[in-house]
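Read the structure below first, then the notes.
With one protein chain withheld, the remaining protein chains of the complex are depicted in position.
Chain IDs A and B follow the sequence of writing; residue 1 opens each chain.
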Amino acid sequence: MGTGAPRPSVLRRLAPLLLLLPLLIPRAVDNSYYVGMVSRILVYAMLVASLDLVVGYLGDVSIGHAGLFAIGAYTVAVLTASPTLNTDAYSTIQHWPQLPFLIALVPAIALAAFAGFLLGFPALRSSGPYLAVITIVYGLIIYTFINEQESLTNGTKGITLTPLHLGTLKLSGVNYLYVVYPVLVLVLFVVHNVTHSFWGRAFEAIKYSSVAAECCGIGRSYFKVSAFVLSAAVAGVAGGFFAQLDSYVAPNTFAYSFSVEFLIALIFGGVRSIAGNVVGAALVVVLPDLFAGFADYRLMVYGSLLLVVLYFVPEGMVGLVRRAWLRLRPPDHAAERASLEAQAAGLEVLSRPHPGGDAMALRLEGLEMKFGGLIAVRDLDLEVPRGAVRGLIGPNGSGKSTTVNVLTGLYTPTAGRLYSFGQDLAPLKTHQRARAGIARTFQNLQLFGDLTVLENVMVGLHPSFQASLFEVAFRLPRARREEAEARVRAYALLRFVGLQPAAFDKARNLAYGQARLLEIARALALSPKLLLLDEPAAGLTAGEIQSINGLIQKIKAAGVSILLIEHHMDMVMAMSDDVSVLDFGKKIAEGTPKRIQEDPAVVEAYLGTHKTSSVVV
Amino acid sequence: MQTLQLLISGVAQGMIYALVAFGYNITFATSKTLNFSLGNFLMLGGVVGFILYMTHNWPFFAALAAVVLVGMVGGAVLLKVAVEPSLNQRSAYGWILATLAVGIVLRNAAEVFWSTDDFKFRSPLGDSPWRFFGEPQPDGSMSGGLGVYPQEVLIIFVSLAIVAAVELFKRRTVFGKAVVAVSEDKDTASLMGIDQKFVILFSFMLSTAIATVGGVLVAPITLVSATMGTVLGVKAYSASIIGGLESGFGVVVGGLFLGVSESLTARFVSTGYKDVPGFVVLVLLLLFKPSGLFGRAAIRKV
Partner (left out) sequence: MAEPLLSIEELVVDYGRIRALKGISLSVGQGELVAVIGSNGAGKTTMMKTISGLLKPTSGRVMFDGKPLTGVPAHRVVKLGVAQVPEGRRVFAQQTVRDNLVLGAFLRLRSGQKREVAEDTERMFSIFPRLRERQDQLAGTLSGGEQQMLAIARALLSRPKLLLLDEPSMGLAPVIIDEVFALIERLKAARDTTLLLVEQLAFRALEVADRAYVIEQGSIKLAGSAKELLANPSVQQAYLGAAATH
């Protein structure tokens, strides 16, 4: 990150050279056993990083990554194994071509990625305990397959490989470090770039609130399946290199407990952190060694360690260190802020929507929404003229939120039509409606808690990114430029709502009133033509409501049409051009605020019938 | 005849899955968490039962009572040590990892403090099969025909009895109704004066006690070992997911399906692949019914 930061110092530029240091390990440590352990840590770190993509960023627990790892390892093993090393009556391995390692790695990655693709689909529909069982079962199926398919995998006897060599130079043992380390750096570089781009933000947005993510224009299915594919591909790379680590693979390595161990490693090191991934991998490798005398107790130590970590340091070792570090040296964003401030000044944040199309920003015709026998909205006609603010009010349970959910495509209405500027919305999915210019805020805040305020707005800018995954993964110019532009634009949006002082805070640390403003800023990031504000004043103080009022006027002045759902009547009456009133899913009144306040049907819906005295106006 | 015999072993195996699956359901209902160490609690039951019944020659029912006690205490400890702390944290998956961790500790403890070997557990009803429809031999025994292990019959009846007893308890007793109330709506239950924390504790103790009994039941068929619960726990978990996690009837269906598919695959396809068809069906089922056969689909709310 820090693309908007000023020119880094010479020292910072030299920092990447530190990456070369581990290559000196074989020289410094004159013990091939320990060097071998380092190579193992490096391979495992890739696997932990792969797990982190799914668990840490996407928020889905996978207890089956050993299976994906196995696919990588076995593909390489089967395609590179030499017949002479695996002479066995049952083995049919000699039928396979003896491919060079690097070439065998390609199908290994491809097969693992395909397995990840298949795993991604159930993950679209199931979550929590349901998804956990799918991943476990998935791992077990792969494990059973490599165990039983002896003609392909040599069964429990495993496959012995020829150690890697380059000409006469043997790349096994100590030298294997030189092979694995560059790969690890490359893999982590790619993972880091992806997770710190609009891709990573999309993953995290889906984790915190897939509904909010879709309302920011993120195609949930696409990104979710992609995360699984990416993660599996990385697991495949790790598996491929694992096969050459001992030049031997056997099914028992890839059992269920292996998946669990790596999950523990991930949590121990700390999710969403490359350093954490390496630390976690080190745990898996070093701990049994530390306990060499009592190797039997290893798993007890793992289990207890995990409980302690979960209880006392849920952010993991790296998180712990980071927290301590930040306490010592609070982050200084002054330079980046100044740069963003300079670039954001004068930037037009709300481009006036193009005229053209139907004059109605929103038109509902005969909308009906049934849940089983319950009719939440019935025969609703509603219009929001271009550039107008339309208030939508009604007592609790009158169907307001249902209407918003139908508009954003979360529910498919049981009858009726909806149009925005003449465009039929029915065929559009939630994220497509967001891209078509319909943005919303949420009554119960749906912010992405661990992202910064600035990044939350950048999630709203998601549809503006054009760079391909390849460009993102290798930080090619277009990816870098778009990221930098988005930061500036996001900052400008924060200025628009007055939240720029909190730009670098975590969204979860915002005060309630600020969080409401952030919801609006994120919605505005979509450059909406129509903005749905779902109770923007709920829980706010009078002063905060005043500033939201001012903001609504500014947004309206920029030509954005607004549907305002709100209980706070002073606000609705002051802001709306016209107000529609729902009761029991039906529209009972419509008109100017003044007429609505005097409408007997409205008074009755809100205050009840009145037998003893006449309606007071 | 042979198929019938296979079916009976499949049903017996399936009822064990159903029984443990039922244990998963009980805690899910009250606390919305699953105890991923339940398979290892089953192992604990098997091992403790083995030590008392086989090694120390306790009477069977005394050993069983001790196993139930161990299960109940274990459940309470698990709740306090692993589940409650992680529920207080923000992390949505803390309890998955915490209960997995307890499972690992249990299993490793059994390996270290007991044994890493497999042991035979004598069935209290004897280990020679009951034969039906066979040819009478001159010495009065039978050969051929249908051979049923008494333990299989015991498993089927005891498991059904436990499931039925718990279901009756939930429907017929005031406290049972309170348990159902907590699983339906915690806040409203406490407005009735029901101590939801106690109900959750009770559900964990009941769940692990059932699993430990399952261990004693299954031990004569599978042998006793520190690893006996790992895969069994996963399969029982699958059974409960197939059934839909909320439904007592569903777990029996899920368990029977897995047990029978396993014994038929083992016989007609290959022993090694016996688990695969059930697992594949599970994945496919969840693709089309994301909350299992009898689970309720959740409406997305904002």
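Keep in mind that, in the parts below, a contact is a pair of C-beta atoms (placed from the backbone, for glycine too) under 8 Å apart; a residue touches a chain by one contact, two chains touch by 3 or more.
Because the structure is a prediction, the values reported are computed rather than measured.
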Study note, to complete from the structure: Contacting the left-out chain: of A:V106, A:L469 or A:A538, that is A:A538
Revision key, fill the gap. Touch assignment to the omitted chain, from B:L64, B:I156 or B:A178, lands on B:A178
Study note, to complete from the structure: Contact with the hidden chain, among A:G366, A:G397, A:G422 or A:G550, goes to A:G397
**Study point:** Touching residues (missing chain, whole complex) on subunit A
**Key:** 395-397, 511-512, 515, 535, 538-539, 541-542, 567-574, 577, 584, 592-594, 596-597, 602-603, 606-613, 616-617
Study note, to complete from the structure: Residues on subunit B facing the left-out chain by the touch rule are 174-175, 177-178, 180-181, 184-185, 187-196
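As a convention for this text, only the chains that are shown with their structure count from here on.
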Check your understanding: Taking each chain's centre as the mean of its CA atoms, how far is subunit A from subunit B in angstrom?
Key -> 36
**Study point:** Residues of subunit A defined as touching subunit B within the complex
**Key:** 55, 59, 61, 63, 121-122, 125-126, 128-130, 132-134, 136-138, 140-141, 144-145, 147-148, 211, 256-257, 260, 263-264, 267, 296-300, 302-304, 306-307, 310-311, 314, 371, 401, 404-405, 410, 442-444, 446
Revision key, fill the gap. Given the complex, residues on subunit B that touch subunit A span 28, 34, 81-82, 85-86, 89-94, 96-98, 100-105, 107-109, 111-112, 230-231, 234, 237-238, 241, 245, 270, 272-273, 275-276, 279-280, 282-283, 286-287, 290-292, 299-300, 302
